[in-house]
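Every protein chain of the complex appears in place save one, which is left out.
All chains are identified by letter, namely A, B and C, in their written order; residue positions are counted from 1 within each chain.
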Amino acid sequence: MGDVILTMKGIDKSFPGVHALDHVDLEVRKGEVHALMGENGAGKSTLMKVLTGIYHKDSGTITYEGKEVEFSNPREAQDAGIVIVHQELNMMGHLTVAQNIFIGREYMKGKLIDDKRMNEEARKLFDQLGIDIDPTETMSRLTVGKQQMCEIAKAISHEAKVIIFDEPSAALTEAEIEELFKIIRDLRAKQMGIVYISHRMDEIKVITDRVTVMRDGGYVGTLITKDCTKDDIINMMVGRVIYEDPKTESAVSPDAPVVLKVEHLNAGRMVKDVSFELRKGEILGFSGLMGAGRTETARALFGADPKQSGDIYVNGKKVDIKSPQDAVKCGIGYLSEDRKRFGIVVDKTVAENSTMASLEYYMKGLFINKKKENEAAQKYVDLLKTKTPGVDQLVVNLSGGNQQKVVIAKWLIRNCDILIFDEPTRGIDVGAKSEIYQLMSELAAEGKSIIMISSEMTEILRMSDRIVVMCEGRKTGELSIEEATQERIMHAATLRE
Amino acid sequence: MEKIKQNAIVKKIGFNRLVLICVWILLYILFAVLTPIMRPNNSFVSYARIISIMRYACFMGFLSLGVTFVIATGGIDFSIGPVMFCAALISGYQLTSRDWPLALCLVLCILVGTIFGIINGLLVTYGGLPSFITSMASMMIAKGVGSVFTKTQSVSWPQSTAENGWYRNLLSVQAGGIEIPVGLLILFAGAAVCAVILNKTMAGRYILCIGSNREAVRLSGVNTKKWETLAYIICGTLAGVAAIFYVAKNTIVQPGLGDTFNNDAIAGCVMGGTSMTGGVASIGGTLIGVLIIALLQEGILAMGYQSHYQYIITGIIVLVVVYADLRSRRRRN
Amino acid sequence: MKKKILAVLLSTAMVATLLAGCGGNKADTTTTETPDAAETEEAAEPEAGAEETADLSGMSFEIVSKGLQHQYWQAVLKGVESKADELGVNVHFVGPDSESNIDQQVTQLTDALNANPTAIGLAALSTDSVMDLLQQAMDAGVPIIGFDSGVPDAPEGSVLANCSTDNYAAGGIAAENVYAAVSERIAAADGTVRIGVVAQDNTSESVVNRGLGFIDKFAELAAADGYGVSVVGNDTYIDRATCEVSDDAKVIIDVRVPASVTSELSVADVNSLLGESDILALYGSNEHSANAIISAAENHSEIGTGEDQVICAGFDSGAAQLEAVRNGVLLGSITQAPVAMGETLVELLVAAAQGETVEDVDTGCQWYTAENIDDPEIAQNLYE
Partner (left out) sequence: MTDKKNGNAFTNNPLVRAIGLQKIVVLLVLVVMLVFFTSVSSTFRQYSTVLSIFDATYYLAFLAMGVTFCLITGGVDLSIGTGMFCYALAGGYMITHKDMPVIVGILVTLACGLIMGTINGLIVSRGGHAPFLATLCTMMIVRGLGAIITGGASITWPSSSSPNGWTRLLFKIPIGDTRYPLGIVWVLLVAVLLSLFLNKTRPGRYIIAIGSNKEATRLSGINVANYQMLAYIISGLCTGLGALAYCSAYQSMAPSGGGGIELNAIGGAIIGGTSMSGGSGTVAGTIIGVCFMSVLQIGLPMIGLQANYQQIIIGIVLIVAVYIDVLKNKKLA
């Protein structure tokens, strides 16, 4: 580790009603990978937005290369050498790779853009990184992983001195993550300062040198990564100790009836010949890397996307599921991975969201029986311990975890026996997470059957009774909880054709 | 300010609607004061003028109520004006040239609107086409169909004194020298029904939710296409109803026209607080919005201006109202 | 929320200021008695005249026209204004923004009634649409004077008099002149010949009547010479033409109406008519249609008054048409007397308001060509 390149000291930022950053400190040295950790809403992104000029700080100082600076927009920060690789992919799908990389600072030949030179420069950049991408290809035709690599190439091409990675690995396959780490190590060797934001504890241990932890907009502390344990970091993040013990044996008897059987399901390019069974009272974990086709399988099963072939049996009876309507009629409920887009209607009330799938139960003739509806919603608010001032509260005002509970309530009110939980704890803080876990266990104990798709290995191992592993659209393994280990799952998850 | 908002009556009516009512009253006072100044010997405060406002508001109100449903789903319908004309042409042609009974023609009139609603709805939901360009295309088709059907002739519905003229009583009745605005009562009744549909029934619930987040509703196992199509059908049907009030006002209807009414109808709806992005709609607001536009039209005429000013003012008001809506929404998030 | 209210209030205020601010360039003509005019009048006329002027100043008239779009209406407005100035009466002149916007005219007429005028001048787009209002005016004792095409088929007693052009007869005059120009060529033609009629619409009575007058007269003349006639194209005209129609017609009268009143569509109609191999003559039945013919002439050298060229006739005047007549693009055109019509209208209104009996006035129309375009008698009715 070299000299300090960037110091943020006493950064304070308030939004109307929220004290988003409360005197936060951060120090990044040349040639280090510095992890920035914290629960969702801890203020990591806000801090980075202050740094790159998207927000303006209320007080505090930013010292960069020995000089105090304040950037008024991302462009200025970029020009100074501070670049951010965003969590969401920031690509212009209709432009080519090279055009994307050099957007905003095109090479010019007179008054016109020199596309030829841009392609050459992009190619050089990729060679340097050891990635094989054609700079003239249209961005939208690349895989998600490749697009992410382009993002990184773009960041590097800014002659950056400080690069911020905001959850870069979220959309990458294991192999691509390896590739990413290789690049990050290269960058570190070149004496760049790297800020690495991630929720994946394992990655933090592997790649970072120091960890700064934030909680509720405040600075908690900075640790040397190799000197601390996972639990140390988690403790700092939540302020309490959490034990994440894996499940050791299945709670489901082997002769429990099969409630859902899927045979030879094919859908799109991401689901190829998938077959599995789900038993009553079972939590069936779906593991695999990003892009393994788990969500796609769930969506095809649920009728959200069209399927090409395959048979589905519910309680032994063959059913034809063409749309989510059919699925719901069969007693299947689906919690989407993307809650905001597919789960809740944000500007409607808790009650309205809760009864979304079962409104016909709450009709009095042609009209909605508001009283009955509110009672039902209130019942599940109490049952799931949803924190809301009332059932007429707009869902947009709830926290992520409580929004998730509203979605769960929606399916429970519908009385679905088969529940598909797609990344149920994504974007939820640690406290709410364990509540969701407990809830799932209770549901299973009541006889509901659950398919849980998760990218977190610990979550899979902790919750599942049985684990299905997918890779590149195929089912590549099925493990009972007794025989499942991280290594075995990972082995299956990388079992390519 | 907060105190006013928390007041029970204010809450019941809705703060925004209350503001709109105040705007209406203010405008009325403004016109009442300015009219005698701008045009001597003239007054704005008279029963006849109220009736005149009502006559315009009636058909415009039904158009606007209909389009409120479509806008609530996040769509738009530019075909309502021409569809209204098309419906009046086809049914009027049957009435005058084919001697169909009047009651049947009124049903046919509404039905023609319904059919266009169905076509628009199917194209938008099952065809997946953007609503605004689809409805513009069907606007042309409605114009064309109307004129093909009547062989490009305008159609004169019967006068009130003539046989079959009773349909005009739907708009207003002369009783003892006083004109009773029956149409306004029907409009209010229609609005009440619309409000019930939008707020108290499954259809309304889903239409609003679809406007807010279509995918989430679909993944809840709801047949979103059905409900969204229904919004267009309601819109088309109400355009058919509007046609009856249009002919009750003017008796004559010409082929190839009607698109000028779209703007006022949409403006009335947006002014009333229905969000162009969908998910938020207010029937009461729409009603007041339409009344404001009708008042504007009457007031501008009364002050002695050509109607061109009305277009400009309506345009500006809509921009301002939508901007205020955007601002308050942005702040909330 | 405060800002929202503020915004709404602001927009209201804006409306007010906009209205007030625009006071200077109003499209209407609220002319009040100007002292100058009164003085000169007093000086020029005997004392009885002065007394009359004083009498009239309390009068206010509402005039609802068919629009202000065409130069024709601008000329009517000019006549109305000058006469109103002269007599010192208040006149308020309005019209819908297009000649097809019936709803707007109905609203405008309602407003006119509500303004409690001494009398109303009306050029109805459609009599049907204003029937109730006419009755209402009669009940209220407000006399109505029709102008332009008048108010045909109005209920007895509601419209006291019309000062109008007989559009049907005017169309006939055009037909006579066109027929005279092409009769030899009809006789010489082996096959059929085609006469094109370009109409702005088929909903406005005056436009339709000008077309029908042309069609019927032309057919009558052709039939007199022993030719069969047929009418094709727009159904309104086919249905309402009263002329004899034969199956093996030598003369085909082809009527085209655009989908909406814009120049490019009317020009497309003209183009399509000119493309017919048997086309002999074209008639544009109002300013809009005549201008479409003139525009199309840019592309079609076959339009003109020379040998073997397509003979074209127009209606009304305006800069483009006057020039086209001078240049020989148009054979000639019909002019009404809009300025005189405006003046007569005001006179009739005043007379009706004073309870005098008024009678219909035909303001007449004239056929003008390159030769007589500068005759003082014609020139006074032409306007740019």
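Definition applied: a residue touches a chain if its C-beta (ideal position, glycine included) is under 8 Å from a C-beta of that chain, and two chains touch if they have at least 3 such contacts.
Small disclaimer: the values here were computed from a predicted structure and weren't measured.
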Missing chain -> touching shown chains A, B, C
Out of C:Glu220, C:Glu244 or C:Glu276, which is the one that touches the chain we can't see?
C:Glu276
Per the definition of touch given earlier, which of B:Arg17, B:Arg39 or B:Lys143 contacts the omitted chain?
B:Lys143
Hidden-chain contact residue, picked from the options A:Ile113, A:Cys228, A:Val319 or A:Leu383:
A:Ile113
In the full complex, which of C:Ser57, C:Asn116 or C:Ser260 touches the chain missing from this view?
C:Ser260
The listed residue (B:Ile13, B:Ile29, B:Ile133 or B:Leu185) that touches the chain absent from the view is B:Ile133
Residue numbers in chain A that touch the chain omitted from display:
73-76, 78, 84, 86, 88-95, 99, 103-104, 106, 108, 111-113, 115, 132-134, 137, 140-143, 146
Note that chain B touches the chain not displayed via residues 76, 123, 127-130, 132-134, 136-141, 143-148, 152, 255-256, 259-260, 263, 266-267, 270, 276-277, 306, 308-312, 314-316, 318-319, 322-323, 326, 330
Touch list for chain C against the chain that is not drawn:
22, 25, 27, 67-71, 73-74, 95, 97-98, 233-234, 256-265, 267-269, 271-272, 274-277, 287-288, 291-292, 294-296, 298-302, 318-320, 323-324, 327, 384
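The rule is simple: only the chains that are shown with their structure count from here on.
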If each chain is a node and each touching pair an edge, is that a line, ring, star, complete or other?
line
Averaging the CA atoms per chain, pick out the one whose centre lands closest to the mean of every protein CA shown.
B
CA centroid of chain A to CA centroid of chain B, Å
45
So what's the Cα centroid distance for chain A and chain C, whole Å?
71
Hey, how far is the Cα centre of chain B from the one of chain C, in Å?
33
Which residues of chain A touch chain B once you look at their complex with the stated criterion?
16, 302, 304, 323-325, 327-329, 334, 336, 341-348, 352, 356-357, 359-360, 363, 366-368, 396, 410, 414
Looking at the complex, which residues from chain C come into contact with chain B?
1-5, 7-12, 14-16, 18-20, 22-23, 26-28, 30, 60, 68, 90, 92, 94-97, 100-104, 106-108, 110-111, 113-116, 126, 128-129, 131-132, 201-203, 234-236, 239, 257, 259-260
Provide the residue numbers of chain B that touch chain C in the complex, in ascending order.
1, 5, 15-16, 19-20, 23, 26-27, 30, 34, 38-42, 46, 48-49, 52, 55-56, 143-144, 147, 151-154, 156, 159-160, 246, 249-252, 254-257, 260-261, 296-298, 300-309, 312-313, 316-317, 320-321, 323-325, 327-328
